[in-house]
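The complex is shown incomplete by one protein chain, all other protein chains being positioned as in the whole.
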Amino acid sequence: MTAPLVRLEDEGAVARLVLDRPERGHAWLRSMWGEAAALVGELAAREDVRALVLDSTGDRVFSGGADLDELQSLREDRGALLALAEDAEHFSAALESAPQVTIAAMTGSALGAGFLIAAACDVRVLSADARVGVPAAQLGLVLSRPDVARVVRVAGPALAAELLLCARVLSAGEALDHGLVSRVEAPGSVRERAAELASAAAQLSPRSVREMKRHLHAVSPRWDDLHAELAPSLDGLAADDLGARIAARRRGD
Amino acid sequence: MTAPLVRLEDEGAVARLVLDRPERGHAWLRSMWGEAAALVGELAAREDVRALVLDSTGDRVFSGGADLDELQSLREDRGALLALAEDAEHFSAALESAPQVTIAAMTGSALGAGFLIAAACDVRVLSADARVGVPAAQLGLVLSRPDVARVVRVAGPALAAELLLCARVLSAGEALDHGLVSRVEAPGSVRERAAELASAAAQLSPRSVREMKRHLHAVSPRWDDLHAELAPSLDGLAADDLGARIAARRRGD
Partner (left out) sequence: MTAPLVRLEDEGAVARLVLDRPERGHAWLRSMWGEAAALVGELAAREDVRALVLDSTGDRVFSGGADLDELQSLREDRGALLALAEDAEHFSAALESAPQVTIAAMTGSALGAGFLIAAACDVRVLSADARVGVPAAQLGLVLSRPDVARVVRVAGPALAAELLLCARVLSAGEALDHGLVSRVEAPGSVRERAAELASAAAQLSPRSVREMKRHLHAVSPRWDDLHAELAPSLDGLAADDLGARIAARRRGD
């Protein structure tokens, strides 16, 4: 039995959800989404757990996007692509509805899905040498509408347009200036700061956190119906030029 | 007869609503909400009044939150708590629907309800030595959904999450950088700048101001139905640990 690619470390009032696929830049396989969603889902009833830190092993990359090899292999299997999209959405939605304060410890760059899961957290701490963005349009990928709402929530509508429609990637300093992350820390200090924030959050009233988090999501940009507008995403994944665009990116075109 | 704790000073085209409870940091008693709402409500028909400055006496604190002693004394009287929540909402809603340009002269720190009423104004001027925030989760308080929408409106959804779920308090410089306030002035110059802005606003077309203010509220984050989601707030006020958390804050824990 191999080590799981996503695991939950239970440390009393603060839990850590850890991605552990460093050799592939913590890229997401379809199976990981379901596992991550289930782990966060279990915390919904854990009143003793008051904060959740989203982390990954190593320091090079916080999390990459979807695993492109798997995406290509699933291209003609619309059922599998739909299941993947559903599982990914379940994970982000679980973070958003968790009664805990959720904190992304972004020890390295967060591009694509890696940024989207951070955007689903309540607070983001970013390493000063990291970059963030959602360059999906370079590959021909189409974010789901709920994920676009997440980008708008953290970047605002104007910058979100440039991130998504121009595939702009931001430095850590730019991300801080524009409010996409709360804190930028020196490389190596991200986990420490995230842990501090988590400890402080764990002292707050669970009722206040749980109920005001519900209010926040009710009044912020969001889109709850994944399926209403998912066809463009599935069409993008199935499109002929996906392979060509992935190959071009790998060649560095 | 004692001096009123909230009064309206009528100075021609510019009116001033002044909080006057400096010995308690301009903390809000239940009765003050209704009085303040009534005073602002009277301005709705005053076409000659074109700007309203929200101010308080002294320079130490712009306004604190709810009076905690009164809150504790009302803990078991759900009817009184509901009336308090309604009156507070009426005041903020009156500011938002006033045909005047509303300007908060934040001569000192604004925490909790003090920040929420400033957020209900159109423009905020803050003293450089002041701090702002809504650390309700330290006390176990739960903002109403309309108030959460106000925080999102001035802070954006991402920073609003940190303010509410981590009880983060911002310096004046941070508040300016993140757009929560329009201007930061040297201590002692806040009223002067607010008065300048009010005089300038009074030169503008009343029709333009009135109608565009309506449009602004229609297209910005908001939540009009106070009662739909008020139970968590009332439960928070009635909770057993409110007293313990208030005591802990006073001890400086």
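By written order: A and B. Residues from 1 in each chain.
Keep this in mind: a contact is a pair of C-beta atoms (placed from the backbone, for glycine too) under 8 Å apart; a residue touches a chain by one contact, two chains touch by 3 or more.
Quick caveat: nothing in here was measured; it's all calculated off a predicted structure.
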item: Hidden partner chain, touching residue among A:14, A:160 or A:184; value: A:160
item: Option from A:124, A:145 or A:183 whose C-beta touches the chain left out; value: A:145
item: Hidden partner chain, touching residue among A:20, A:42 or A:229; value: A:229
item: From B:21, B:213 or B:245, residue that would touch the chain that is not displayed; value: B:213
item: Hidden partner interface residues of chain A, rising order; value: 136-145, 148-149, 152, 156-162, 164-167, 178, 221-223, 229, 232-233, 235-236, 239, 241, 245
item: Residue ranges of chain B at the interface with the undisplayed chain; value: 101, 122-124, 153-154, 156, 177, 179-180, 182, 197, 200-201, 203-205, 207-209, 211-216, 218-221
